[in-house]
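For this depiction, one protein chain was excluded, whereas all remaining protein chains were kept in their positions.
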Amino acid sequence: MTAITRPTRWSEPFGEGMAADVAARLLAVEPFRSMDPAAFPPKLPLRDLLAGDTRIVKYQPGDVILLEGDYGNSAFLLLHGTARAALERLEGVSESAKPSLVSKIVRSVAQSLAFHRVPEVRRPAQIHPGAGGPLAARGERDTTRLFLQDVPGVLDASQTAVLRAGEVFGEVAALSRTPGVATIFAETEVVALEIRWQGLRDLMRYAPAFSEHIHRLYRENSLAAHLRETPLLSGLSEQELTEVAAATRFQTHGNFDWHAELPGSSGDVADGDETLFERIAREPVVAEEGQPPPGLLLVRSGFARVSRRRGDGHQTTAYLGKGQAFGAAELAATLLEGQPAPLTHSLRAVGYVDLLRIPTEVALELILPKLGPESLLELASDTDAALPARTLDYLVDRRLNNGTQAMVIDLDRCTRCDDCVRACAQTHDGNPRFVRQGPTHDHLQFANACLQCVDPVCMIGCPTGAIHRDGETGVVRINEPTCVGCSTCANSCPYQNIRMVDVREPGGAIVVDESSGLPIIKATKCDLCADQLGGPACQRACPHDALVRIDVAEITPLAEWMETGPADAAVDDPATEPGAAHE
Amino acid sequence: MTRRRTKRRVTNAAVLAVGVAALWWVVQAMDARLVCAPYWTGYALLAVLVVLAVYNARKKFASLPLGSGAAWLQLHLYLGAGSAVLLLVHTGGRWPNGWLEGFLAAVYWLTFVSGVVGLYLTRAIPRQLARTSEEFVYERIPRLRREVLAKSRSVVLQAAGDAGATTLADFYTSRIDPYLAESRGGVYTMRPSSSMRRALMRELADLKRFLDQAELVASEKLFALVRKKDDLDFHESRQSLLKRWLFVHITLTCLVLVASVAHGLLALSMRGGPG
Partner (left out) sequence: MRRLFRNENHDEVEYDRPSLPWVCGHAAEGCPCPLGPTRRGRCPEAPECVPARVGDAWQCTRPASRGGPCDQADEGFDDSLGGSGPTPDGQCCRVNRCRPTHSLRVRRGRIAAGAALFSLGLLLFLLGSPWRNDVLAPGGLTQAHARLLSPAKDPNRCAACHPGGVDAVLGVAPADKLHTTQSQLCVACHESLIDPQLALAAHGLPEAELRRRGDAALQQVAAIGLPDGVGNDQGVACAVCHQEHHGPGHSLTAITNQRCQACHAERYDSFAGDHPDFGNWPYQRRTRINFDHNTHASKHYAAAGEAFDCAGCHQDAPGRDTKLLVGYTQGCARCHDKGIQASRGEGLAVLALPTLDRAAITAAGEALGPWPQAATGDYDGELPAISKLLLAADPAARAALDRLGADFSFFDLDPDSTADGRDAATLAESLRNLLAEPPRGGHGALLKRAASLATIDAPGDLAGSLPIVMVQAARARWFGSAATASPAVSAFEKAERQPAGGWLIDDAGLALRYVPRGHGDPLLRAWIDLAASLDGDDADLGAAALAELAGPKSVGQCATCHSLESRGPSLARDFSGAPGGGAFVNWRAYDARDARRSFTRFSHRPHVTQPELADCSHCHSLDPSAGPQGGAYASLDPRDFVVQFRPLSKAACTGCHKPNAAGVGCAQCHHYHIQPPTHLGDDFALLPRPSRAESDSVSLPKRQPR
């Protein structure tokens, strides 16, 4: 275990040295002007916050500010100039649509017939952004920026909305870690203030008006949709939904920057000498066991640990992810027995968690009655976790509960024949896209294959949006031509499931950048064989039922798989899975 | 062993049994109709052999949806068992007394046995491997072993430097370093044993009382490194076994195919009877 020092706030300032006077001038601009500096805690003055967590960005006409499908990381305050938000998908801007069945077949056959003697071969077209497309790149590496080559053309071709100075955009994506819904690009020369989400959150925390503004935006745009997707609320009518939406409160717990901290690496011993229980105790409590339920809590994003005090420790009984609810059991009990039932479990934020709180009374009168009595009873009956606590702890500590398509290998059956790896290579032009290696727990190995995270932090800060979530399948993929090899994603992936590779030309020679002489590198990761027939080749190839791609964000699939063996829990068409769970 | 697999095993075995029964009945019927059954069982046998051999070829077409590898393995296993019965029926339970036929029978049964052995290995070894501290990829083991060696050396050097005593260093150079540097021989590959590791650890434990603080710390690290080296050796031997039994099995399979095709051609061109 090599422990590294926990990075402190602003140790790497966002804007490269934003001059103090600029920050000062910002204070004169809405919405900051109407904020009350006194409301900010002394260790976190508004001015420093602006200096540390924002930066001024200048865009040329046509520059893409936010890319559709790109992973929101920052909110933008338009300071000068006008930008356009494309109200419909821009042709060729986001990843092209799902390949047709025919092309899939052709591709598969071609794959199986090809024999690759050298790794990572690319055709020139696969190295640079397609010349034909509307997008081109300028700048290099981290500072690379995409721009629309033909702005008037785009304006004619597609509906766009005008954004003017003073308008804030990208905040929802930034706060809820959802892919951007629209491409936003500069129409004129644009000066914008980019506020990274860390700052954004603090602004919301200490500037109620601002947060009110943001939340209003969210309520208007996405809340109803989110509620509608929640199973508990499926019975409600539109009108009731809007009522619930109106009553819903937002709350955030924990450190949004979860993937930067270093939880323990083994199930029971954390770094240094912090024990599991100490760490659990350190995790921000959302709702305390024994207290009356604060209401029906829906996880909007992030993760939470459900635990119960046992002995002088806390036994993890479940973890919650996006879309799951807490407190329903107690509320159901309340409704059944007619008297308030206290919480039987505690809810703690793991890393961070964004919650929607539907007040108790609303839940009791609008939501729970809609469920039939038997489902109420089912809810009320507090069922034990399907997995042992230590496994749960392990998953949570490793944030493996982030994975909807984790590659789990049963080492008791795996003969290390590497059929999975070769199958993977087969389906990716002779290049494996995962490493049959990784954290092991009991006889389960969580191999280094992309988990298809609920919260894909890898997508944060991709300069070109090359790594994106496929609109149709929800699979997080890398669009290689636009990948500039900045390694940001590879570095932010907490599971090391993205690897940078040296690109070679068909002859086998490594392609180098003529200016720097450095090899061209591309980020590569598992794409769940989205372009292939029949789902992940690794899972299909395993002759011993040892390997499975499985949704760990839920507890049951893994439990079932360990219980009844393979294929029961195995996801048959993973291409649709993550999408279904997280659109 | 999960419920699911038990169920699968039962159903497959049942199917196999039915198949064998049907085969037996058909052959009896053929004989009673004066049909020369061996020709037909021969064709069937060849077909089965091809299907069995295709199992390996299928891996080269992983990108095509040709059914799951697990399903293929099941087919391979039970069809393999069936082929043995088919062969017995084909030869009438006699050991063939021609040169070619004798050779064919010999390689077939060798293949069969190697298959059974392989099945045992693929079921038994993984559990042994899973019991070790860590998981190692076969191709990386040499590199890891090297790292262990390098690390151990630096640890000892540092200890020696800090402590100014060479007690640990001497013991290390005489006993541990050779152990960490060597790669185990064939005997170990066949029957890995931790005896050597335990002996070393015992000696190291005995040595402890003579070590000073720095050396003690180092010795603790050495314990871990020795254990890891042992795990590496264990993994290497077991995994190489898992990989190499296939050498035998596949090679024999090729022989079987060649010989059986030759045998088939001869049998047909030399076939007596009308026409």
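Each chain carries a letter (A and B) given by its place in the written order, and its residues are counted from 1.
The rule we apply is simple: a contact is a pair of C-beta atoms (placed from the backbone, for glycine too) under 8 Å apart; a residue touches a chain by one contact, two chains touch by 3 or more.
Quick caveat, the model's predicted, so the values are computed rather than measured.
The chain omitted from view is touched by exactly one of A:Thr183, A:Thr473 or A:Ser492, namely A:Ser492.
Shown as candidates are B:Leu100, B:Ala124, B:Leu157 or B:Ala199; the residue that touches the absent chain is B:Leu100.
Of the listed residues A:Pro432, A:Pro463 or A:Pro536, the one in contact with the hidden chain in the full complex is A:Pro432. Screening B:Asn12, B:Thr132 or B:Thr251 against the full complex identifies B:Thr251 as the residue touching the chain left out. Touch with the hidden chain on the side of chain B covers residues 28, 31-36, 94, 96-101, 134-137, 139-140, 142-147, 150, 243, 246-247, 250-251, 253-255, 257-259, 262-263, 265-267, 269-270, 272-275. The omitted chain makes contact with chain A at the following residues, 1-2, 4, 116-119, 259-260, 262-263, 265, 398-399, 418, 421-422, 425-426, 430-439, 448, 491-492, 494-496, 499-502, 507-508, 510, 512, 516-519, 521.
In this section, only the chains that are shown with their structure count from here on.
For this pair, chain A with chain B, the centres built from the Cα atoms lie 41 Å apart. Put simply, chain B touches chain A in their complex at residues 2-5, 59-65, 68-70, 72-73, 122, 125-127, 129-130, 134-135, 137-138, 239, 242-243.
Those residues of chain A lying in contact with chain B across their complex are 107-109, 111-112, 411-417, 419, 422-423, 426-427, 435-438, 440, 443, 445, 532-534, 537, 539-546, 563-568.
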